[in-house]
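Sharing a structure with you now.
Here the complex is missing a single protein chain, while all its other protein chains stay put.
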Amino acid sequence: MIKVGVIGATGYGGGELVRLLAFHPAAKVRVVTSRSYIGKAYHEVFENFRHDEDLMVQEENIAAIAKECDAVFLALPHGAASRMVTEDLLRQTRIIDFGADFRLSDPAVYEKWYKVEHGAKDLLRKAVYGLSEIYRERVRAARLIANPGCYTTCGILALYPLIRESVIHTDGLIIDAKSGVSGAGRGLDLGVHYDEANENVRAYQVGCHRHTPELEEQLSLAAAQAADRPPGQPIVLTFTPHMVPMNRGILLTAYARLTKDYSYEEIHAIYERYYGKEYFIRLTKKGISPETKWVKASNFCDIGFTLDERTGRLIVIAALDNLVKGAAGQAVQNMNLMFGLEEKAGLELDPVFPA
Amino acid sequence: MIKVGVIGATGYGGGELVRLLAFHPAAKVRVVTSRSYIGKAYHEVFENFRHDEDLMVQEENIAAIAKECDAVFLALPHGAASRMVTEDLLRQTRIIDFGADFRLSDPAVYEKWYKVEHGAKDLLRKAVYGLSEIYRERVRAARLIANPGCYTTCGILALYPLIRESVIHTDGLIIDAKSGVSGAGRGLDLGVHYDEANENVRAYQVGCHRHTPELEEQLSLAAAQAADRPPGQPIVLTFTPHMVPMNRGILLTAYARLTKDYSYEEIHAIYERYYGKEYFIRLTKKGISPETKWVKASNFCDIGFTLDERTGRLIVIAALDNLVKGAAGQAVQNMNLMFGLEEKAGLELDPVFPA
Amino acid sequence: MIKVGVIGATGYGGGELVRLLAFHPAAKVRVVTSRSYIGKAYHEVFENFRHDEDLMVQEENIAAIAKECDAVFLALPHGAASRMVTEDLLRQTRIIDFGADFRLSDPAVYEKWYKVEHGAKDLLRKAVYGLSEIYRERVRAARLIANPGCYTTCGILALYPLIRESVIHTDGLIIDAKSGVSGAGRGLDLGVHYDEANENVRAYQVGCHRHTPELEEQLSLAAAQAADRPPGQPIVLTFTPHMVPMNRGILLTAYARLTKDYSYEEIHAIYERYYGKEYFIRLTKKGISPETKWVKASNFCDIGFTLDERTGRLIVIAALDNLVKGAAGQAVQNMNLMFGLEEKAGLELDPVFPA
Partner (left out) sequence: MIKVGVIGATGYGGGELVRLLAFHPAAKVRVVTSRSYIGKAYHEVFENFRHDEDLMVQEENIAAIAKECDAVFLALPHGAASRMVTEDLLRQTRIIDFGADFRLSDPAVYEKWYKVEHGAKDLLRKAVYGLSEIYRERVRAARLIANPGCYTTCGILALYPLIRESVIHTDGLIIDAKSGVSGAGRGLDLGVHYDEANENVRAYQVGCHRHTPELEEQLSLAAAQAADRPPGQPIVLTFTPHMVPMNRGILLTAYARLTKDYSYEEIHAIYERYYGKEYFIRLTKKGISPETKWVKASNFCDIGFTLDERTGRLIVIAALDNLVKGAAGQAVQNMNLMFGLEEKAGLELDPVFPA
């Protein structure tokens, strides 16, 4: 049984992780920590766990936790993870970081977008970007996983095969995403007050959202691997996140120009080639668009596309649950790979509908 | 492996049942039927099952299904189940009926409230009311289960120990319940149009909701068993359901007069005695009220109460997920009992939050 | 033109008041104050007023504002109004207080429920309880109005004629109310975080909500005026508020026992006698229940009832918009009366649907 610690367990991502691990066949949560609720029972923080009276919120004693636990998940504010993780720690335990600290390979880019100093630049090269479908082999061997962002998971999975196969131009990419409110976390803020978020749609951090450089780095890496594409400039794209009034889910609509004439079937075949055997990626049939309700509370990412022949543009739509495939579920998938388990262990959750 | 058939599988209750059985360790859905979608893949009806391309919607050939399946769940309009179930059928398979046809022992009461003739009056005495916590032993032995209504499950579980122990008067009971919209089903109706149900609360079927006689019969049975209570009149109570703008969940607030002075602790001890070992019933601590969000997508029923000393009245609050403990989850729990399985097999689902 | 000041204008009640007064034919907002946003433009606090760049949030200088304004509305935390209002102030301006400080005639009851000292006990006898339909003449003459609470407005209007006419017993009253989230105000709190309030129903302050003594005092006064009722005990009732996931609206379901046999028509005639000429009270027809969506953004209070012959109980259902008839609209109605204006001036707003 893999012994698990969760540092920063009282946010929505942490709560979802504890839920997913509750009946995981080969892992068990041993420690949960938080700065705000030390000494409380975990079910007092998240009353959905009312039937489990044993789990207590502890102090964030990372040294002790690393000794006790085989895997430690970090769900911390920007900058905190990079100050906590050390070579020494990685020798004792495996780390899966929900945050952004180890997602960008260039610390200068990180510091520019996150406005905080990076505390462990040396470790960046050891970190593996934890998108299982793309980096499966590297994840298996990793001791430090940078679990991808919710928007980025959705955007990369949607566009990766198209960029790898040079189906679309890498300039002029536009990603317009719509997220439920839980993406903003459990902290108090006027923007997530019920009456402010309900019956409202808004764009936020237009042109400056922090998932932008993450999308750009990962998609640029894909472009660099494209067989028939000359080495080019790194991808610079437009990303606009929106908040919509629902608890969970991301719907992402990406716009790209085709590099040449393609039929629907040709593009579908490419997706099929990359994802046909991926359990967690479901390609929709022609004429069917992904919707967030069909993936809720599951680890699936649904992907569909429309060829807009009038404009020569491809419109790709993808949907996932931001707390599962966009956070805790992806993290468990990574854990499963790291420990040689069945990749979908604990994750064969059918989406809950209506929910 | 128990082979399962679901007749009327394209409503919300049927969809939830298929979800719950998908990873049940000892049961497998073999047949789903529906009148509207014959020949379609089930995942075209409920796209959350997009990853499962095998299940097809078939015709409602009950004779063939009874032969093929060990257990058949019926999710049909009022009156249809009583016309379908026969002695012969019950010899071939076990039936769990989601509808009301076998819930009331007196067919005259049924026909008065449901305005439809009962098609199998002889079978009523064979039917077991499938509230596992109360009729566990009878459920084990049953071949025909009347799965309780969503409101009634919540109301009976909330009040049963109090009535059995004569803590409250049996006259003057008031049950005020609030349900999410899925309780009204997937059929089209102006009342469940998004813009009509959203940002609205309404009472409906005030004084005439069909779960009233079911509540009254079951609570009267409990009263009749109360040791220290003289045989009395059947219970007649006031039940007012409300529709609130959310997908799932029932919150029920019951008002009753105490028969004598009780302390909070005394009443809590009575609940503890009845439910302390029940996995699916969670008693909240003093000062904590159940909320629907803490049971969502799970088979739990949370119960709490407040002693209003100013009025000598007890206020009991209970919450459950109308599609799980109020329908499909309760049905699986019954199936588990009927087949000698672990009662919580396939039902150890932590509530999903936020969802 | 009546010059208006709003003290505490940056909550939802204050914002709604400014909206209602924006096109009032005979009143104009001159001053808005707040402790948190001093120096900001009001449209930066509430961007719905983006087209009005003139109104600035000022300091809470009550002495200057009283000199400048003919009417001052207070929307302050408990206890603050009673420390602000003085005899001297009331000589200079008329005060309409949104809070509870002047609603209860007995300061001991106030202090018991609100846990704060009352700062102006001498002024209590000068304050008029501002429920226009009931205290119209006294409101006209008042200089200090205690604007009723949202739940209490709804509950008193629903039950007043029945108690005045001794249609119902005054003991054993139960009021079960459901409110949108805006009733909890714009302050930050985990309970009003979107993901905590959405897809959830919960009861709160069960047996101890502060609108209880207000309901009891007002309904006791009504009972004392009932012609054919012997002087009795003050009313003690059960009041349970619930929060439902919507922005605005209260639906209140009241349960009472009839004092004798009544037909639907007799009771309807009594309501008609009391409210038939009241513009803002709309009695629903037989079989129709009020719903919050039909009163949204308007000053109407809809009232309907069902005679439950099985139990001899009367179920009264009422709906209003908690920010309009339950707060700012009622306040403007009071202002209109105090200044000899048409009572519905500025309030002839048809409900917005769907909204």
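For reference, chains read A, B and C in written order, and residue numbers begin at 1 within each chain.
As a working rule, a residue touches a chain if its C-beta (ideal position, glycine included) is under 8 Å from a C-beta of that chain, and two chains touch if they have at least 3 such contacts.
Note that the coordinates shown come from a computational prediction; the quantities given were computed from them, not determined experimentally.
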Missing-chain contact, candidates C:12, C:151, C:274 or C:305, resolves to C:12
Where the complex has a chain not shown, which of A:59, A:308 or A:342 is the residue touching it? A:308
The one of A:26, A:56 or A:174 in touch with the missing chain is A:174
Interface residues of chain C toward the undisplayed chain are 12, 15, 19, 22-23, 46-51, 182, 199, 247-248, 279, 282, 284, 288, 291, 293-298, 300, 302, 348, 350-355
Name, in rising order, the residues on chain B that touch the hidden chain in the full complex. 12, 181-182, 186, 188-190, 192-199, 245-247
If the hidden chain were put back, which residues of chain A would touch it? 172, 174, 176, 178, 180, 195-196, 198-204, 206-207, 236-238, 240, 242, 244-249, 251, 253, 255, 289-293, 296, 306-311, 313, 315, 317, 319, 354-355
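The rule is simple: only the chains that are shown with their structure count from here on.
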Rounded to a whole Å, what is the gap between the Cα centroids of chain A and chain B? 37
Measure off the straight-line distance from the CA centroid of chain B to the CA centroid of chain C, and report it in whole Å. 39
Chain B touches at least 2 other chains through residues 199, 247-248, 291, 293, 296, 354-355
